[in-house]
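First, the structure itself, so that you have it in front of you.
In this view, the complex is presented without one of its protein chains, the others remaining in place.
As written, the chain order gives the labels A, B and C, with residue 1 at the start of each chain.
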Amino acid sequence: MAAIQRKIINDPVYGFITINHPLIFSIISHPYYQRLRRIKQMAMAQLVYPGAVHTRLHHSLGAYHLMNNAVIELKSKGVDISPEEEVAVKAAILLHDVGHGPYSHALEQVLVPDVHHEQLSLQIMHTLNETFNGELTLAIEIFTDQYRKPFLHQLISGQLDVDRMDYLTRDSFYSGVSEGVIGYDRILKMLVVHNGQLMIEEKGIYSVEKFLVARRQMYWQVYLHKTVLAAEKMLVKILERVRAIYRPGDDALYTQSAVDFFLGEFNGVMNAAALDKFCSLDDHDIMHAIKRWSLHPDKALSLLCHGMLNRQLYKTRIQTAPFEPAYIASQLEQISKRFHISAEESSYLCFTGEATNTLYKTIDEKINILFKDGSVRDISEVDNTLIHQNLSAPVKKNYICLFR
Amino acid sequence: MAAIQRKIINDPVYGFITINHPLIFSIISHPYYQRLRRIKQMAMAQLVYPGAVHTRLHHSLGAYHLMNNAVIELKSKGVDISPEEEVAVKAAILLHDVGHGPYSHALEQVLVPDVHHEQLSLQIMHTLNETFNGELTLAIEIFTDQYRKPFLHQLISGQLDVDRMDYLTRDSFYSGVSEGVIGYDRILKMLVVHNGQLMIEEKGIYSVEKFLVARRQMYWQVYLHKTVLAAEKMLVKILERVRAIYRPGDDALYTQSAVDFFLGEFNGVMNAAALDKFCSLDDHDIMHAIKRWSLHPDKALSLLCHGMLNRQLYKTRIQTAPFEPAYIASQLEQISKRFHISAEESSYLCFTGEATNTLYKTIDEKINILFKDGSVRDISEVDNTLIHQNLSAPVKKNYICLFR
Amino acid sequence: MAAIQRKIINDPVYGFITINHPLIFSIISHPYYQRLRRIKQMAMAQLVYPGAVHTRLHHSLGAYHLMNNAVIELKSKGVDISPEEEVAVKAAILLHDVGHGPYSHALEQVLVPDVHHEQLSLQIMHTLNETFNGELTLAIEIFTDQYRKPFLHQLISGQLDVDRMDYLTRDSFYSGVSEGVIGYDRILKMLVVHNGQLMIEEKGIYSVEKFLVARRQMYWQVYLHKTVLAAEKMLVKILERVRAIYRPGDDALYTQSAVDFFLGEFNGVMNAAALDKFCSLDDHDIMHAIKRWSLHPDKALSLLCHGMLNRQLYKTRIQTAPFEPAYIASQLEQISKRFHISAEESSYLCFTGEATNTLYKTIDEKINILFKDGSVRDISEVDNTLIHQNLSAPVKKNYICLFR
Partner (left out) sequence: MAAIQRKIINDPVYGFITINHPLIFSIISHPYYQRLRRIKQMAMAQLVYPGAVHTRLHHSLGAYHLMNNAVIELKSKGVDISPEEEVAVKAAILLHDVGHGPYSHALEQVLVPDVHHEQLSLQIMHTLNETFNGELTLAIEIFTDQYRKPFLHQLISGQLDVDRMDYLTRDSFYSGVSEGVIGYDRILKMLVVHNGQLMIEEKGIYSVEKFLVARRQMYWQVYLHKTVLAAEKMLVKILERVRAIYRPGDDALYTQSAVDFFLGEFNGVMNAAALDKFCSLDDHDIMHAIKRWSLHPDKALSLLCHGMLNRQLYKTRIQTAPFEPAYIASQLEQISKRFHISAEESSYLCFTGEATNTLYKTIDEKINILFKDGSVRDISEVDNTLIHQNLSAPVKKNYICLFR
């Protein structure tokens, strides 16, 4: 009998993660996947929550672990999942974030504008599928919701998918924000498949309620924390500034990495060559660039880069109403005087914008509850629940960032 | 009344860390300290334990928190600690690791040979003391054990100092290796000062015993894990290779950071200018360099750099006896043939060495137990204890690393 | 120098609880306090949550620990609390539940009708105050809100008192219902005193929100869980049945404890003698009585007692609307036939009632938030909050209990 290759990985969140299928090993060993080891899951949040330095690799391993548990649970309830489907859905969850770049939510807008990370994940999955001789075909079908069993897709991407379950659990764990803790194990136990759709047993209502409240709390306390916001905006402004002053041959802007390509030659078409460059990018390229640009003669650029390195971030205020144009103008003028820079340069050091708690994922899907009498209702229609307009509606707030 | 500046920081390990003194704020805000945010505490261990990505900044904040608790505890037992001493001992613990470079234990030997990180910490503390107009003078006295109350130094550096308590607790927490968990809170409750020396109450014997066992387990399971060892040796070999092939003007070796200086011009004298360069180094410089060198024409170098990026590490074996010269020779020959490289180059891909569990800190100090009858004994002399030769003696093991 | 008596107690929830004042030692050593060791905090909940067997003694020690932390926190913020006030508020919280009887919420109604446990706590505190030569006078003033610093009373009894913080935390911990976890440490850090009143800093809004959601979840998942409800109602019905069939001289009803007195001679006046008997009651008396009554010839009584011992509880249904009289009548008839008992006896085996989530404490007080600009608002008036009518309004539900 051939020995089954089997590996366990220590995880402070779940204890141990077990790997026991050749395809899963192949994915994890691939350089495109190993790259995720060098991309922080929570980007700049570590400037406020010093523990929040876990990686996208760790998150996707965690989501894979929850998928293992979900599959075991559903099978134990009589749901038909074949061995092929099982490995495919696990492969898909492992790869669901493989298209993320460094500081993704901040940089998607500037570095690879108009290319969403989910598209990139899919593009990379196709590339890997060639390498793996078609072994990812079923995974891709599930990932793109073209497979005949929609619940498998819903486990990967839906209101209660293992992706969200892991990122809330893990982000809460690593940041130390206990308000974000969810009862992922109880939610998993409450999963059922009814008419081919993923649902939650009636008994799980309170766990779902807690999940939604926890997510909301993570948005306001962590993802949209005003200092985290300040740091992410600072990074965006740095790259926008580089793009604005970019001239071929300005050696002091070059950084010896694919960042140069995406800020320079890149024409917006993500062909095979561009994709390969993209798959070389990680947090180190960005931070190296910032360290280098902190020495650049452009004042706005070097100020911002120094600020980022030494955690001298924008001062940020958040309010419901938009900021008065006169107020903004006076702030811009002060900054212009203080740093002896032009109005145009000042616009990188002082600006306003809108933040919304739907930044990460929209809340447009339903969470179906399966009642004991066989009826199905969305959780927002359940009696005596917290889940109402306030919770599910997107909330917009206005912010101003000021560099001092 | 002027408001006291006060900040709390979320920490998944201890809950909340409170900062409430201007000097502590100044230290934390300084670029030299913020740099620690970009240096991983456990270096390459994340290649085996994906969660082990916490930073030196986080560790030193944690040690600072434990120092707060230790001081409260000792004061509640009537130990005389003045407000000045209190802030000094906290400043000293915050800065105890400020002299660490990136991947410190691996790189100290190659990047800044013959300069120990504790010396560098002290040198940096002196520099900061000038910036802070002498406010660190008492902290430096305590750090260097020249102050008249030795127990303050022992809290920073001794067998049961808050540095070790935090790094064991934190490394165990982030790696998920539960065997390393210690009862730090109980040890803190058991601290006493007797004849000016830091000691442990009799009731704390089992907690100390557990502390020593946990440390031992962390050595063998984590710090000296054979794959962690392989990665750290790989990094050392990469830098040694760069140094060996270094020629001024080889642009493909240059990396736009202080790494260039330390592998090139640096003459071994850590003067003010060199120190400032040192204080710009962080993990990003090393990883950026590796990414760049992975494209260098030198085959040994590019092989190792690719290996590091894609987690294709040395295969390592560990055994008590040294490896046979004939065996080593045959391995070297195989490697030379396989990669078409010279014997000299092969020596970077195959080599042997000795690992010892005293790598981090030597175990030459005593842990004094204060008995109820007033007598003092070292824990190793206590009846019926686990602490004996096996535990305290250094253990040497032989390893071989092979690149395949 | 006289040694300070000092003791630390292991607590799985908080780590260690420190006792270091003679009055606190005296209270804890008193038989009236030690009695709390024999009264389960969560009464019958262990029939659903097997871990929920912690005691009222443990809860009150926990609340005392949180009070220690709250006092340290407030003092560090400049709030004036004298040593006498400090020990008084700690003594008061230790004793706040000393008037609880066994299975308190169920039995208060039957065993000592019209005597509320808070009244009894106060009566016992007065008794102890005589024993302790007036040392509890200040504690009693604070407990009864007659002291000139209302925030001290609010720490003991208010919307965010340490009593609630501990019972939510501890009940959640021991039952394993993670939905009830609150961030007690963060709430403590956010406490402030403004105009003599206890308030929460603006930054603590989300922690308070989570506290309220957690409490709500504990009500529906634990305190009002239908099987827990069934068990508590069963206990009530057992005692009501004993009272109904009570005849002096029926030896099979006597149980060798103060239960006999309270079901027999007790005239409703809680004089010194009655109070002393009350202070001998604990869970063992009730369970012993049930074991004894399970052998009594009265069929309804023995059926219910056997059911309680062997966890054959009422089947319970909960619904919003009241149950139809015809339905209830048919159920009663079935039971009467099945067990060959009269309609009167059947009424102990089948009945309906109303449950409300305000059972434990009413939500009539405000939670004041202190904003950075110095203004104070109740949390329900804060923008974009979950705390609205649904959450704060009492919810009534109808239940039916059936013994089969």
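What we mean here is this: a contact is a pair of C-beta atoms (placed from the backbone, for glycine too) under 8 Å apart; a residue touches a chain by one contact, two chains touch by 3 or more.
All of these numbers come straight from a predicted model, not from anything done at the bench.
Set against the missing chain, the residues B:Ser207, B:Thr316, B:Ser346 or B:Asn368 yield one that touches it, B:Ser207.
Among A:Gln5, A:Asn20 or A:Gln119, only A:Asn20 touches the chain left out of the display.
Of C:Leu23, C:Val53, C:Ala244 or C:Leu332, it is C:Val53 that touches the chain left out of the display.
Of C:Asn133, C:Asn271 or C:Asn310, it is C:Asn310 that touches the chain left out of the display.
For chain B, the residues in touch with the chain missing from this view are 178-179, 181, 183, 186, 206-207, 209-210, 213, 216-217, 220-221, 320, 383-386, 388, 390-391, 395. Taking the whole complex into account, chain C touches the unshown chain at residues 9-13, 15, 29, 31, 34, 37-38, 46-47, 49-51, 53-55, 57-58, 61, 173-177, 255-257, 280, 282-285, 287-288, 291-292, 309-311. Residues 1, 4, 6, 8, 15-16, 18, 20, 76-78, 185-186, 189 of chain A touch the missing chain (whole complex, contact as defined above).
Following the convention adopted for this analysis, only the chains that are shown with their structure count from here on.
Ranked by how far their CA centres sit from the centre of chain C, the chains are topped by B. The geometric centre of chain B is 49 Å away from that of chain C, both derived from CA atoms. Averaging C-alpha coordinates per chain places the centre of chain A 44 Å away from that of chain C. Shared interface positions of chain C, defined as residues touching 2 or more other chains, are 186.
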